[in-house]
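Missing here is one protein chain; the remaining ones are kept as they sit in the complex.
Moving on to chain A:
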């Protein structure tokens, strides 16, 4: 078994119980950040090995160019969020919103959450993938209700029930998948291994695979936040502590979408072999769900009154766009979707970091009462402004590049849908900026005062997004191209 892979999974797995035992003070925050740093180093080492020597593993764990980039991204955002969460949670404790016992719970669950997500990404077993994603839900339920306000308890309850039931559909889909696989893979213990199934995808029963994919899409789609299954997402994001919003939006949604794409690769193989059924069934379903989410979430941006809800709707919008792009399925669209996943994660987690600071400065999350951030604390104000500009898809940021690729891909295969995409982008842009302008520039209220803030994660994330927008490094382009080749069948370069 590969050492780098074991280290990547082992560090958070060991850190979670350690943090459950460690004290609640500044030391725990340092351990949390250090463990995340170690985890990132291991992930970088793993990425280097995969990049140099091709796929790693093949039994229960399997890492290829597609999931290793998500593993690296997860570990990286986990690290920067852990760095940010130190002073943020210290401030929350100083305000009296969390006590020592809950700080302990917070840190242990943070690492537990990272572990389950990395496991979901690295596992080769589609059943374990389900178990890990359900585990990620369980690890974050108590974090969403960390403040113990009636609203946060309600959000946690909704999150628990809706995601639990939603993801139950994915398990049903997985059972159906296993049902189809048991007929072609002789060893039942290997019949849920993705590599095994992918090698025999064309032999899988198309009718059963069609059913299985529908259940999987609905199930994991709940976790991706696809409309109309998105109700839990704005609540969970707005009521939980901000670092949790950052990793939920930046990472968990990606991992759920990753699961859908992996199973789509199987369904495509099976359905193309069965002549009766439209081989594009899986892709078209994803396009429809994705486009609906993209448009509906853009409209909902306009009527938000809470700054964290605003950006959680923006997450739904972008996840919808990625789902649409993966559904489109051409190499160009897939390449664009992979790039979009990266830049969205980086930008959105940076935005949530600044939003967390902004709501601490103003003492509220209400959009009407956060005003004039640039005059109160310029670093936070500018961070939020630049983040919002980036997420709205302005050049020269990376999101502009990926959205441009996606529009071009749509133009090639479904030209009329470009109209819908463009109007969605405009609607979302208008929704973001009508809210952001007074928040950033408006007159400064009397009672607002600066707070100790750690803007390094924001600066690093936004710098990377800017860099990816200006000039994508060659090795990264080759890496994304390799992943595109795996998913879409042929590369772009």
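One rule holds in what follows: a residue touches a chain if its C-beta (ideal position, glycine included) is under 8 Å from a C-beta of that chain, and two chains touch if they have at least 3 such contacts; residues count from 1.
Rule of thumb we're sticking to: contacts and distances are computed from a predicted model.
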Refer to UniProt and select, among "Hydrogenase-4 component E", "ABC transporter permease", "Aminomethyltransferase" or "Pyruvate ferredoxin oxidoreductase subunit alpha", the name of the complex member that is left out. "Hydrogenase-4 component E"
Among listed residues A:33, A:56 or A:191, the absent chain is touched only by A:191
Would you mind spotting which of A:93, A:153 or A:411 touches the chain that isn't drawn? A:153
Out of A:90, A:131 or A:272, which touches the unshown chain? A:131
Have a look at A:73, A:208, A:255 or A:343 and name the one touching the chain we're not showing. A:208
With respect to the chain omitted from the figure, which of A:239, A:268, A:317 or A:403 is a touching residue? A:239
In the complete complex, which positions of chain A touch the hidden chain? 60, 125, 127-128, 130-132, 134-135, 138, 141-142, 145, 148-151, 153-158, 160-161, 164-165, 168-169, 171-172, 175-176, 178-179, 182, 188-189, 191-192, 205, 207-208, 211, 235, 238-239, 300, 303-306, 309
